[in-house]
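Left out: one protein chain. Kept in place: all the others.
In order of appearance the chains are A and B, and numbering begins at 1 in each one.
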Amino acid sequence: MNKQPLLSKVSIAVAALASILMFAWPLLIATDSQNENLLAQAVFMALMPLIIAIVLVEFSTGEIGSRQLAILGVMTAINAVIRLLGAGTAGIETAFFLIIIGAYIFRSGFGFILGSASILVSALLGAGVGPWLPFQMMAAGLVGIGAGALPRFKGKFAQLLTLCVYAVLASFVYGALMTLWNWPFLAGADSSVSYEAGAGLGANLLRFLNYEIATGGLLWDAGRAITTCALILIAAPALLTSLRRAANRGGFEG
Amino acid sequence: MIQKLASKIHPSTWWVISLALAVIAGSATSIVQTLSVAALSVLLILVFRENAPWARSLKFYLILALAVVVIRVVFRIVFSFSQETDDILLELPRFELDFGLGAIGLLGNVSAPAMLGALLDGSRLAAIILAIAVANTLANPRKLLKSAPGALYEIATSVSVAINLAPQLIESFARVRRARGLRGKGRKSSTLNGLLIPVLEDTLDRSLLLAASMDARGFGRKSTQSKGELLLARVLGLQSLLAITMGVFVLLSGFSAPAAMTLLAIGAVTSVISVRLTSRRNSRTSIARTARTPIDFAVIAACSVLLIVHFAWAVMPV
Partner (left out) sequence: MQCSSDCSLCLGGDAGLISLKNFTFTYKNGDEAKLNRASVDIKAGQFVLVCGATGSGKSTLLKALVGLVPHFSGGTASGVRTIDGQDFSRAMPHETAHLIGYVNQQPEGAFVADTVLEELAFALEQLAIGRDEMIRRVDAALAATGLSELRNRKLFELSGGQQQRVAIAAALSAGQKILVLDEPTSALDPLAAKELLEFVWRLSRSEGITVIVAEHRIERLVGLVDSVIIVNNDGTVSQGEPQTQLAKFKFVPPLIELAHQLAWPKVLLSIEHAAEEFARSAPHTTKRIAHLPLGSEVLNAERVTVDYGSLRAVDSVSLSAKAGEVIAVMGENGSGKTSLLWALQGTGNRGDGRISVAGQDPATLTATERLSVVAMVPQQAADLLFLPNLGDELDEADEVAEAKSASTSQLFEQFSGRIDPSIHPRDLSSGQQLALVLAMQLVKNASLVILDEPTRGLDYAAKKQVAQVLRNLASSGKAVIFASHDVEFIAQSADRVIQLEAGKVIADQPVETALEYRADNSLASQVAQITKLPGVIALQQVVTNE
């Protein structure tokens, strides 16, 4: 789980590309046929779970021991529970800081699984299963992959700063991805803030930003960024110590 | 009697029902269709649900479905900016708003067809949500995880550990909060750390005990799989991802929908083969009856018939 072979890395990169396209299709789609738009939407919904499955397999065929699985299970459960506890309060996102910190210590593979599994478990326990679920899982998994690839600086301050900067970035990217997902559903194709099929990336980006502003999506993301940063600043030093203690692995000498 | 029947149905069969209903809802062309799917879904849930935590969420799904319809209609009114003149339901003044990103038109005339369109769109998503709620409230996630493909066995175990842990964790939080009350609040004690760290440490300790117990009972054994087979599985995995990516590009570029669908189908099939191949490294058996029964096949057959009738109806010349 620590060292990914090259083949696996390529697969994961391709999977990330494919999934981002599936999020961003309203910005990119060239045809303005309403049927083909609906078709794209439906097909992507069906394919996303498959892509998640392949990425999960890629990350778990490496060495993933019982110990790491147990830590994964615990962190997933804690994350799901605090996500449920924090749910319903606008702009408060309590699930991200554990994903980011966990991924930072145990690397990208752990981060992807932790991110997607946290979302899955909290959805199963708290009525969050819907057509959006695979997309949320993928977006949270991508946040985990990114956090696992962050540079590891020596100083405590530099580590915290890295985590916070990433938290802000990840909050907005996650928000943008999920808004892209619900954009065609909530705004339809016929309002002044809807995507306009075939209008090109530039024009649609402007419309998307308008949609984000009109729906207050950016405020929501800012709330997520702030809470995640605050939680990281408060909890990261102690969490890093606890998790590193748990991660300590043994071996035979000679 | 009904409960007994429900417990005999394989969890994946509930997903087949759910997805069939969702497909019908997604391709519905009239509000009558979407309403029927929604009604059928709610009926299924009411008849078959057991007394389990995941089965108590119907109310939430209903609220969510209603909210989707309302949001869609409100969007249609607020951001319509229409000058239509036929079948006007509501005449509102038109505004323009500019955040420096191009103007957004607000309000304007609201016509009956536009409202109907918004209602259909909204109820489509609402019906999909309720259709999926069928699987979420009726399929026991633990049983479902047991029938996960072998390649995902480790992760499925981890997730089912998490599902089992969650209620215990809520207890731990309560216990630690009580203990916290013994110590007043100081400079270094934030509520978050005072709660989170003891719970995390405690749960980590317990999970390592659990991991030890599982490993000592054979968890983590793998049957020997030839390197070649494993490599083939990885290559197929990559190939399926490439096919899917290309398919997505082709579909988005509007070049040819059939070509795109072919690529996507190839991707989907090879990905399933790849996961199956990887699954062979796990030779575990299961005491739970994971095989489907005739009831399951009957239900699946009924769903297929329903789908065929639905699409035949749609393409039939009237």
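What we mean here is this: a residue touches a chain if its C-beta (ideal position, glycine included) is under 8 Å from a C-beta of that chain, and two chains touch if they have at least 3 such contacts.
Just so it is clear, the structure is predicted and the values come from calculations on it, not from any experiment.
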item: Of B:I31, B:L66 or B:I197, the one touching the omitted chain in the full complex; value: B:I197
item: Touch with the omitted chain, as defined above, among B:K4, B:K59, B:R178 or B:K227; value: B:R178
item: Absent chain, residues of subunit B that touch it; value: 142, 157, 161, 164, 175-176, 178-189, 193-194, 196-198, 201-202, 205-206, 208-221, 223, 283-288
item: Touch residues of subunit A, complete complex, unshown partner; value: 66-67, 237-238, 241, 245, 248-254
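Here is the rule we go by: only the chains that are shown with their structure count from here on.
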item: Whole-Å gap separating subunit A and subunit B, where each centre is the average of the chain's CA atoms; value: 16
item: Interfacial residue positions of subunit A with respect to subunit B in the complex; value: 7-8, 10-11, 14-15, 17-18, 21-22, 25, 28-31, 33, 36, 38-40, 42-44, 46-47, 50-51, 53-54, 56-58, 60-61, 64-67, 69-74, 76-78, 80-81, 113, 117, 120-121, 123-127, 129-131, 185-188, 190-194, 198, 206-207, 209-210, 213-214, 231, 234-235, 238-239, 242-243, 246
item: Touching residues on subunit B, where the partner in the complex is subunit A; value: 22-23, 26-27, 53-54, 57, 60-61, 64, 68, 71-72, 75-76, 78-81, 99, 101-102, 104-106, 114, 117-118, 121, 125, 128-129, 132-133, 135-136, 141, 149, 151-152, 154-155, 157-159, 161-163, 165-166, 169-170, 173, 190, 192-193, 196-197, 199-201, 203-204, 206-208, 210-212, 214-215, 219-220, 230, 234-235, 237-238, 240-242, 244-245, 248-249, 251-254, 257, 261, 264, 267-268, 271-272, 274-275, 278, 281
